[in-house]
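These notes concern the structure reproduced below.
Here the complex is missing a single protein chain, while all its other protein chains stay put.
When the chains are written out, they are named A and B in that same order, and each has its own residue count from 1.
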Amino acid sequence: MAQYPVLLFEILFMIDSSWLTEFPDMSRRDLLAIRQTLDGAYRTFSRAYGQSIEDFFNPLLHFLIWFENLLIQTPWWIVLIAIIGLVYAATRSWKLCTGVLISFLAIGYFGMWEDTMRTLSIITVCTILSICIGIPIGILMAGSDRARSIITPLLDIMQTMPAFVYLIPVVMLLGIGKIPGVIAVVIYAIPPVIRLTNLGIRLVNKETLEAATAYGATATQRLFGVQIPLAMPTIMAGINQTIMMALAMVVVASMIGVKGLGQPVLKSITNQYFTLGLLNGLAIVALAIIFDRVSQTYAKRAQRHMEGSDNG
Amino acid sequence: MDNNRENLIEIEGLYQIFGEQPDDVLPKVKAGASKEDVLAETGHTVGLRDINLTVKRGEIFVIMGLSGSGKSTLIRHFNRLIDPTAGKIKVEGENIMELSPKDLITFRRHKMAMVFQHFGLMPHRSVLDNVGYGLSIKGEKKTDWTPKATQWLDTVGLSGYEEQYPSQLSGGQQQRVGLARALCTDAEILLMDEAFSALDPLIRSEMQEQLIELQENLHKTIIFITHDLDEALRLGDRIAVLKDGKLVQIGTPVDIMLHPADDYVKAFASDVNRARALSVQTVMTANTEKLEANSVAEAKANFPQDKEYAFVFNSEGYQGVLSKQQIATLNDENSLKEVLHPVPSVRKANLLQKVIPLSLNTRFDLPVVNKAGELTGRLEARKLADVLSPD
């Protein structure tokens, strides 16, 4: 009797020891059934709702095309003057303006003006979209722990999921081009602005907020009068991060037909045109640095009086 | 002190329990379970337990306790920054627990203003905008409230700082802004949560003096939280001592000093240098008559027969002391000024240590006058001695 367990073990071991070396996984047939069912469901969905979803995004598409055409068709020097004007208005720094001017002149001289304008247009739109969607979500998250516990894992997924996993289904739904590109970029770039809006608002000095409440501020007055202004440095850091991540997505977006600096980069990767890749890569870097410095300088300028203040 | 004043705020049976299910734990707490037991059994923290108190119109009511005693929690119930687990909070007879959210906002805007330990200023608003904050959220236009805010800044001694930002100011200056912000709303009730605790001792004492002086003119109802008995004794008309969320004693500063309710209060009181902690206000005798006289003749005619001496006032204010014996020896030709005893006057806010030498130098009581020069009471040497001698 005492030998039974050992014997049983022996039998199990002899008959099928594969579980020792291989993970006991689901049968191929079942896995296949799941995969086919889900894929089929997605195809049905895209067939049924693709057109209406496309129609929903149409206004955005028109705006994107209009904005891109505006940047490309306007004479280059007018665009350049406008950009320098914006940079100066935001930063009041001639040094930065000079840097921007030189960068754009070099970009134009090396024949990347049009691609740069395309990228600039899509990045601008993506950033604005991310801000418009991200800040309210961040506010929602800051206001409710339940919302935060739902949104945080979603943000983790958005940031780590390889872009192509959701890109190709989006292409099935909306075709290739700007809209899926914008969606991909926004999905990837929006988490920082959401996270940092949430963080910024949660870090607002408790007493300052209490003071507002004690003096009879409504929830809206607290939000716009105290929480958002005080969270602004953190939110600006989030926006800055968002812009950087959007620029990083330019190459990936070009893989679903988004025109701009990403396409030549992609081309040079596959063809080993090192110089072409380097030039276009540098143009992306230049855009990144410009966006970064301008937004940071602007943020610093806007928050000057809060420097060194911790309210205590 | 003045028992005839009407009750402005009444708190009845207030409980605060922190945790997931405070309502379930309440009966247990009401039945008298100790804080430790409640925490061990239910994971809930008892913040406040059966608080009953009344605050009278125009008094400075100090709530004193060590950290963790629940005093900061308690003050946040007055304007419902925190809602209690159970209990009533009545202001002018109205239970503010029953206010709708909208009415609560109106109540906060008009009835109460608050000063915070770490000032609670808005770093992104200028000093002037901070002072006008309470008015601006009521919807008043900046042009309308600017004169008022400027005037209050002037009152707290910060004119010229209007366009600065809080971060550019010292701690004391920031708290003056906090005070000006509270006063600017014209709210009758001032909640001060450890308002001076974060300041250096010298600045603190200066601010205390300023508050007492302001109160002489404003007659606000002030609820003042502190962990410092010296401060409580100096400012308070009445003091409530809080320990572990329970009220241990409510009484006048002299009560607290001279008749501590239990060992806890006693330990507090014995540590205090009374001469430095108590002000004239706490020892003085109110309702003293004065003698209005410009000449010896007038003085003779008006001298109160039942008194041994009198404080003489003329149109220029307090002049000196005239004794009964003097009356008999004086001619009407004598100059009144020359014969008066030059007994110095003191102020309500003066600390006892400052008036002790003055009192020792004369056999008369010291007259207590206010800023306007009017007589508000007298300081008897005997009472002073009583207060200063330990038990």
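Following the convention adopted for this analysis, a contact is a pair of C-beta atoms (placed from the backbone, for glycine too) under 8 Å apart; a residue touches a chain by one contact, two chains touch by 3 or more.
Following the convention adopted for this analysis, contacts and distances are computed from a predicted model.
A chain of this complex does not appear here, and its UniProt-recorded name among "Glycine betaine/proline transport system substrate-binding protein", "Sulfite reductase beta subunit", "Nitrogenase iron protein" or "Pyridoxal 5'-phosphate synthase subunit PdxS" is "Glycine betaine/proline transport system substrate-binding protein". The missing chain, though absent from the view, touches A when the full complex is examined.
Looking at A:Leu80, A:Leu199, A:Leu266 or A:Ala288, the residue that reaches the missing chain in the full complex is A:Leu266.
From the options A:Ile65, A:Ile102 or A:Ile150, the residue with contact to the unseen chain in the full assembly is A:Ile65. Touch with the chain omitted from the figure is made, among A:Thr116, A:Ser130, A:Gln227 or A:Ser254, by A:Ser254. Residues touching the missing chain, restricted to chain A, are 6, 9-10, 13, 17, 20-21, 28, 32, 35-36, 39, 43, 46-47, 50-51, 61, 65, 164, 167-168, 171-178, 254-259, 263, 266-272 (touch as defined at the top).
The definition used in the following text is that only the chains that are shown with their structure count from here on.
Taking the mean of the C-alpha atoms as each chain's centre, chain A and chain B sit 56 Å apart. Contact residues of chain B toward chain A in the complex are 76, 79, 81, 105-110, 112-114, 116-124, 133-134, 137-138, 165-168, 181, 185, 191, 198. For chain A in complex with chain B, the residues that touch the partner chain are 205, 207-208, 210-218, 221, 225-226, 229-230, 232, 305-309, 311-312.
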